[in-house]
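Here we show just some of the chains, and they stay where they sit in the whole.
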Amino acid sequence: MNPRYAPSDASQAPRYTGIRTFARCPHVAGALDGVDAAVLGVPFDTGTSMRPGARFGPAGIRDASLLLRPWHPAHQVDVFAELSIVDAGDLTITPGNAERSAAQIAEQLEPVVRAGAMPLVLGGDHSIVLGELRAHAAVHGPLAVVLLDAHADTWDSYYGERYFHGTPFRRALEEGLIEPHRSLLAGMRGSLYGAADLDEPRGWGFEIVDCDELRGWSPARYSERVRERIGDGPAFLSFDVDVLDPAFAPATGTPEVCGLLPHEAIGFLRALRGMRFSGCDIVEFSPPYDDAGQTTALLAANVAYELLALAALAQRSR
Amino acid sequence: MNPRYAPSDASQAPRYTGIRTFARCPHVAGALDGVDAAVLGVPFDTGTSMRPGARFGPAGIRDASLLLRPWHPAHQVDVFAELSIVDAGDLTITPGNAERSAAQIAEQLEPVVRAGAMPLVLGGDHSIVLGELRAHAAVHGPLAVVLLDAHADTWDSYYGERYFHGTPFRRALEEGLIEPHRSLLAGMRGSLYGAADLDEPRGWGFEIVDCDELRGWSPARYSERVRERIGDGPAFLSFDVDVLDPAFAPATGTPEVCGLLPHEAIGFLRALRGMRFSGCDIVEFSPPYDDAGQTTALLAANVAYELLALAALAQRSR
Amino acid sequence: MNPRYAPSDASQAPRYTGIRTFARCPHVAGALDGVDAAVLGVPFDTGTSMRPGARFGPAGIRDASLLLRPWHPAHQVDVFAELSIVDAGDLTITPGNAERSAAQIAEQLEPVVRAGAMPLVLGGDHSIVLGELRAHAAVHGPLAVVLLDAHADTWDSYYGERYFHGTPFRRALEEGLIEPHRSLLAGMRGSLYGAADLDEPRGWGFEIVDCDELRGWSPARYSERVRERIGDGPAFLSFDVDVLDPAFAPATGTPEVCGLLPHEAIGFLRALRGMRFSGCDIVEFSPPYDDAGQTTALLAANVAYELLALAALAQRSR
């Protein structure tokens, strides 16, 4: 309960004071000794098909994360006392080149995974998950994917480009990084190009729960279904902010109406209590489209906090 | 399944590419051969009692409609394959003169109705519905009105002005264009000038369902009640974006708190599956009040899409 | 039913016309004869720990209050006919000095309370409630507190400062102004500094209902619980806009995700029908963070209207 790294003390100076790291955690780049979880930004948005700006997502989440306090009352856990958490800064990527960036992400992330620190990645558009999955699969083998998202992101290509934010899970499947039969994709909604958009990935083994159905599920049911799907193997959790309704998360690249309410989405996450993920991310937050009250940023920061709380609970139950 | 008019192909160029028509449908003005549905803008807001700006509504909806894809997964229909849809541009109106504009709208719209194309009108403030109803009634006789709106819009006049966005249904009734006993007005809420504001139209035969009650209805119940009311005669569906809660539709002229959530409103629309409307509109979207994420625009475009999907289903079931 | 003071007539000129007072009520400062309820602004935000700007709250609520009409359809009451309501302007405060401002508020408010007019205070940050409670307790003795808020505001100090927006109820308790055993604090949520943040005030006798639990309550249950708690003694109702979800109330100082929906919060208020409060306030609205559609302002104005409607009902039932 005395973690090596902990946020600066908010009782000494207002939380808006100081260099902005995630939740005021120490900025530690490189060394991973004594790190349980590493928050990493991936400021990349070349893979965006509609509204760009997710390159500013990591900075935006860091700004809003100042409002996070350590004690999680629903889980009754002090997240930053249970885990030693650092802000490891941003990964190097190459704007304008999604394929090369995926390789760079994988290369930089693999040592983190190998060191046993759980990476929480702040996107960036969803194309970055390919690099993440490569890093995790290199260490743990193929992963189950637990996805909350308005889109399944299993399209094949856009105008001939194969590395795009609508294609990462198809690429990951082709590369053998993920196991569709152990995966659960939920929250899908909005108009499509054709019925095949969802029928195809279902054909490969993915379970896809559309948003209208998901809205009717209790957190317990969601949790049960996730656990049934992923079984004992390694798993990765990806949270695309567009799973939320645009009123709560306007600042995203391809918004779809009729999304989840925040307490619904966060209820689903909290129900995963006790599960351990090899890694996780929160993607597609594009700050230029946020409102003056920074509603999306605040929500993204809280989702990140929920993901860390899950890790803290998993740590405690070891 | 090979409609004469169809949107430009989104697999060839990003959807944000090109001259902006509704859902990238061809801009066809004048000729109505082979047109099943015509999207028409009515950029008029002289009838607004509080916040103006609805004159920019059609352009705002067109912008956001780029995000619409052809396949409607809930209805399992390819909207733009089932129907031949054009964007017929904007009707000519006279800013500063609501009475003359109503006449202009009726005159321009009647040939569309007579040609058998379903007009989907993008407002504009709600005063424009008077012109629409004249056009439809001229062809089909008096119509049932299915209204989703925070206000009944049956006031008599404002400061002596009789053609205003709070009065169109009273004017339509006086002109014999609509049948209150076949109509259902739902979603009303917010403070009033007096009890008579709703008691009067109820006295004329309108059924008025306030928003708190409506929120408790299932889509099935709403649909059943609509079908009971309108019976076999012609019907018109009008969707005022202020039926939605202001967090989801901030960009409107006279917002009222505690409105419907988007999935509630769209659930009601989808439940009307199988019904055929002579025409429909979506009104009162005022872009200058939208947020950076264009939440209202996105929702208005999707409501328009739902209305077209209903028409596509009706077409298929013929 | 012929109140001494009433809003200017909206049938003569558009509601956006004229000098902006609350709901277009007459501006009457000083004399309190024939006044049933006095709306007072307290434009103070020195006590804010994160986002400032609540000093502009009273003006922002006045602006949005123009949209309020007199008839409350849910309660079937003409609020401004039942009660004689004035806008008494703003209290004098001292920016930069929360302790002195609390004293100034108490001094100016006590004569209003003593004259039998119900003060409805438009904040300002929550630190101002200390001055309010002093005024009410000076006349009526210790009060029950009915609080809707994301935070319990019972912290001890911030960086050594004891008069802050997170501390007023602890100060009030120390000064003997409130009775925790008769109080109900509801809506609390968000991360905390530690478990003690809520355990301590519970230890002093406060009932604290967290937001997730509250969301599951019916309005009737909430109302019943409030009545059980406060019993027959004097009571004060404080509404912090941050009890609402940030999508509906982005413009606030310390937003917390997963708040109440507007119809839930207003449903709770309406269920208090028949109760009489010595006074009430609505606090923490910070206009610089509102969106273009002024969603928060509109909601704050409507909450103020609901509080006046409760007073009107209480008046009628006398």
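In this document, chain identifiers A, B and C correspond to the written order of the chains, with residue numbering beginning at 1 in each.
Definition applied: contacts are C-beta pairs under 8 Å (C-beta built on N, C-alpha and C of every residue); 3 or more make two chains touch, one makes a residue touch a chain.
In this text, all values refer to a predicted model and were calculated from it rather than measured experimentally.
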Full complex, copies of the single sequence (shown: 3): 6
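In the analysis below, only the chains that are shown with their structure count from here on.
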Rotation angle (°) superposing Cα atoms of chain A on chain C, nearest 5: 120
Numbering shared by both copies at the chain B-chain A contact, with half separating same from different: different
Chain A and chain B: spacing of chain centres that average the CA atoms, whole Å: 38
Chain C, residues touching no fewer than two other chains: 245, 247, 261, 291
List of chain C residues in touch with chain A within their complex: 49-50, 158-159, 189-195, 197-198, 210, 212, 215, 245-247, 250-252, 254-258, 261, 288-291, 296
Chain A partner contacts - residues on chain B that touch it in the complex: 10-16, 66-74, 76, 78, 245, 247-248, 261-263, 266, 291-295, 298-299, 302, 305
